[in-house]
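The complex is shown incomplete by one protein chain, all other protein chains being positioned as in the whole.
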Amino acid sequence: MTEFRKDEPISGTLIFDGNMAMKGYALNKMCFSFNSAENRDAFKANEDAYCDQYEITDAQRAAVKSRDVLELLKLGGNIYYLAKLTGMFGLNMQDIGAQQSGVSLDEFKAKLLAAGEK
Amino acid sequence: MTEFRKDEPISGTLIFDGNMAMKGYALNKMCFSFNSAENRDAFKANEDAYCDQYEITDAQRAAVKSRDVLELLKLGGNIYYLAKLTGMFGLNMQDIGAQQSGVSLDEFKAKLLAAGEK
Amino acid sequence: MAKLLGGIGSSHVPAIGNAIEQNLQQDPYWQPFFTGYEPVWEWLEAKKPDVAILVYNDHGLNFFLDKMPTFAIGAAAEYQNSDEGWGLKPLEPFPGHPPLSWHLINSLVNDEFDITSCQEMLVDHGFTVPMSLMWPNRILTEQIKVIPVCVNVVQSPFPTANRCLRLGEAIGRAIESYEEDLDVVILGTGGLSHQLDGERAGFTNRAFDTEFLEKLAKEPEWLLQYNNHQLAELAGPQGVEMIMWLIMRGALGENVKELSRNYHIPISNTAAGVILLEKTA
Partner (left out) sequence: MAKLLGGIGSSHVPAIGNAIEQNLQQDPYWQPFFTGYEPVWEWLEAKKPDVAILVYNDHGLNFFLDKMPTFAIGAAAEYQNSDEGWGLKPLEPFPGHPPLSWHLINSLVNDEFDITSCQEMLVDHGFTVPMSLMWPNRILTEQIKVIPVCVNVVQSPFPTANRCLRLGEAIGRAIESYEEDLDVVILGTGGLSHQLDGERAGFTNRAFDTEFLEKLAKEPEWLLQYNNHQLAELAGPQGVEMIMWLIMRGALGENVKELSRNYHIPISNTAAGVILLEKTA
């Protein structure tokens, strides 16, 4: 069945399907390694050397350096593994939610609280 | 469906089901580690220390020491992982086939060749 | 014979684990959420089930993309929690029930579900948060036994809502055919609507969640009209997790009574729900 290929794009959303997975395997593998504290320390000690081990692309490396979540998603990153990268630097799901939706953390939290009022 | 529990025993055969798996997990995990040449060398250098890492039972340890395949199967070993243990000592599927069926290697091979004649 | 007493649907947001660890249940932010669990705690205290079947998703602790199962079932004597990389303190291991695990696996494979069996398995917040929520007074020696049922909602394609409902039904049949007298409860976790990734991060959909909760007891097939792409649009890509509540619902069979329900936005980025369903026949 090929209907899945005719899916309409969803506003502000990138579905992590096979196409995205093919792009981001090395990047996701690197971020999965951050479950281990030892690996997180090694990454923090020398990001470039750590990235070298995983053969991520130059574009992925640049996006990792700038912790640019939207860009990392476009380059094939999956949010659950990316969260281990950003988590290492004290950024939680609300911090990166704010970053991706282009607002401050306070605005992001306020928007969610407002959704709770309705 | 519980019909699988009413299965008649098969002559000379032990099916590797959940019951057997529950017995042999540590033993199978140790044997799976023998995919690595480094691990095989460590085992050959000090079997007891290697077995200690895996918390196998005393009965399993004794059967490992004596390379007793039938006993290892009864204690929950799965043939595909056990083959890596015996393979380390130059015993292939025909060698352990002969051992388990209680005949010499030549008799075992002859039996199979005879099955080819019919 | 084993008996399925009922089912609980619940969100499994990591921040909840944090709130429990730091005793924030009475804070204004948290109180409207935790209050929803009071009927659940009463029911579990009264019923004292022996085993919980916990349906959840791993978020990149136990499984990676090199071996990503659609449905994975634990068969270990014990399940360990571990560091997920962003600060939750790992909890003590959870005791399993291997004979019932194997009975489930055998029954489901015989019913043509293509199960991935896991004789050793780390369980992440998707599992530990519901455990901490439902059994807040954790006494290790008297602990309920658990069987993890882990569903892929990480790498598209996810199983269809219909497949999830049928898996649930098959789990229900498997429980009923287990000879030992055990009282069993099933948890369906994750959701409800939320979106973690993309420009639309922070998206929720109260109306859709409310209808989902409304229909769950008496008309669970209502969700089957949506494919997973449509669900991602309506409830956010992570809101698709609500299909795991359908596994819980399917196991309960046809006759079900809703005992309690609560819904609260926001818990972190998520619209949090909890529902308690009792099997009446």
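By letter and in written order, the chains are A, B and C; residue numbering begins at 1 in each of them.
In this text, a contact is a pair of C-beta atoms (placed from the backbone, for glycine too) under 8 Å apart; a residue touches a chain by one contact, two chains touch by 3 or more.
The structure presented is a predicted model; accordingly, all values stated were derived computationally and were not measured.
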{"item": "Displayed partners of the chain not shown (whole complex)", "value": "A, B, C"}
{"item": "Touching the absent chain when the full complex is considered, from C:N18, C:Q143 or C:T160", "value": "C:T160"}
{"item": "Hidden partner chain, touching residue among C:Y37, C:Y56 or C:F71", "value": "C:F71"}
{"item": "Sole residue of B:I15, B:A49 or B:A62 that reaches the chain not shown, by the stated touch rule", "value": "B:I15"}
{"item": "Of A:N19, A:S66 or A:S104, the one touching the omitted chain in the full complex", "value": "A:N19"}
{"item": "Absent chain, residues of chain B that touch it", "value": "3-4, 7-8, 10-18, 21, 25, 28-29, 31-32, 34-37, 40, 69-70, 73, 78-84, 86-88, 92-94, 96-98, 100-102, 108, 111-113, 115-116, 118"}
{"item": "Touching residues (missing chain, whole complex) on chain C", "value": "63, 65-72, 105-106, 109-110, 112-121, 155, 157-160, 162-163, 166"}
{"item": "Positions on chain A contacted by the hidden chain, ascending", "value": "1-4, 17-19, 21-22, 25, 29"}
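In this text, only the chains that are shown with their structure count from here on.
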{"item": "Between B-C and A-C, the pair joined by more C-beta contacts", "value": "A-C"}
{"item": "Distance from the mean Cα position of chain B to that of chain A, given in whole angstrom", "value": "45"}
{"item": "Averaged-CA centre spacing for the pair chain C and chain A, given as whole angstrom", "value": "25"}
{"item": "Inter-chain centre distance, chain B versus chain C - centres from mean C-alpha coordinates, in Å", "value": "38"}
{"item": "Multi-chain contact residues (two or more partners), chain B", "value": "none"}
